[in-house]
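With one protein chain held back, the other chains of the complex are shown just where they sit.
And then chain A:
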């Protein structure tokens, strides 16, 4: 395909992506609908017709079968699910006296209606995708017959799947998994943010638009309000910042001390620190929690030594609790950083250091100009994922302090992150709609932070810098 035929959008895309650019397939839906012959055009209605006419029987029949399956599904149940979606059902469970017995009539369950409705929508989107596949493959078969005399057989198609199109073969199952167990639940939860699905409306609820967002961002009282949201958000960001960067810098410090030329027993020190990785995280967190209770081992020990008179308020005073979770998170996280950075330190080409030494650089200059840039290059994605991981760090907070101390009547404690607050709202209080709103807000915060940093990082702009 020559540049002259490329649209302006394609030109821009090509310029932006450079060597990664892949030209669009000439067999597009638009071309099929405008330039295709009658069979190709009819493939838009009868899937696979174009393929069957061109003797690609198996492919054509498969497409047709999928279309029939979809239509049958829509007639049997899909249409019903979709029609209930706007109202989410209002049939209450009732009981009738039949022959002297109370018979319960099944009422609508809005959660089920919502779930099936969302699934049907996803199936419809997949059907549209199938439609494009049908058109494209019909047009492709037509063109190939015109140009080369025959359309590819099933075996040919199979061969391309193992070669030029290996991505389709390899990515099919992983993508399906992500679609069903990540994307679908997310759409489902996001749609809950626009309903009245809370502890008062557990079986029947309705669409309410942006009312829940209004509730979270107003100060009308209620258990969830703007003031509380802002304070939880602020603590979440402070926590994520400290948890990520303290871990990173202290871990780097540890790793560099272990890696000093004159440090003895390097393996022994590394083993000491990796011991704590080997103990499952929730075990060590639960142990720490029991140790730090007012009557726990630490307080007892300190009292026995006579250092304190009354128990230290590890999880009962807000500031104490916040500092405690950050410090314990250091205990959990530093070994991982040591492990990561040790590997990278050993990987920095030695000739870089030698050249720097010959040029008379001291250790600080070497550290700033060589070690740091290298570590940052390799670890930027890791740092970003750690940051997002910390914003979403459910385990440490929930298992250690469970969000406590919680002021009386408040729905979030002083150490609650957005994520643990969300969990409490959905699982403990059944306020799914508010939980979903908070989930969406968490996502927005994370998306803003990480997209900016990630797009500016070296390892995104230049994937092959160190290849």
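Note that a residue touches a chain if its C-beta (ideal position, glycine included) is under 8 Å from a C-beta of that chain, and two chains touch if they have at least 3 such contacts; residues count from 1.
Everything below uses one rule, namely that contacts and distances are computed from a predicted model.
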Listed names "Aspartyl/glutamyl-tRNA(Asn/Gln) amidotransferase subunit B", "Lactate utilization protein B", "Sugar ABC transporter permease" or "Xanthine dehydrogenase family protein molybdopterin-binding subunit", matching UniProt entry of the absent chain:
"Sugar ABC transporter permease"
Touch assignment to the omitted chain, from A:38, A:58, A:286 or A:372, lands on A:286
Per the definition of touch given earlier, which of A:217, A:245, A:269 or A:374 contacts the omitted chain?
A:269
List every residue of chain A that touches the chain not included in the displayed model.
17, 20, 22, 24-25, 111-112, 115-116, 159, 162-167, 169-171, 173-175, 177-178, 180-186, 188-189, 254, 257-258, 260, 262-264, 269, 271-284, 286-288, 290-291, 293, 295-297, 300-301, 331, 335, 339-340, 342-344, 346-347, 381, 385, 388, 391-392, 394-395, 398, 418-419, 422-423, 426-427, 432, 435-436, 439, 442-443, 446-447, 450, 454, 459, 463-464, 466-467
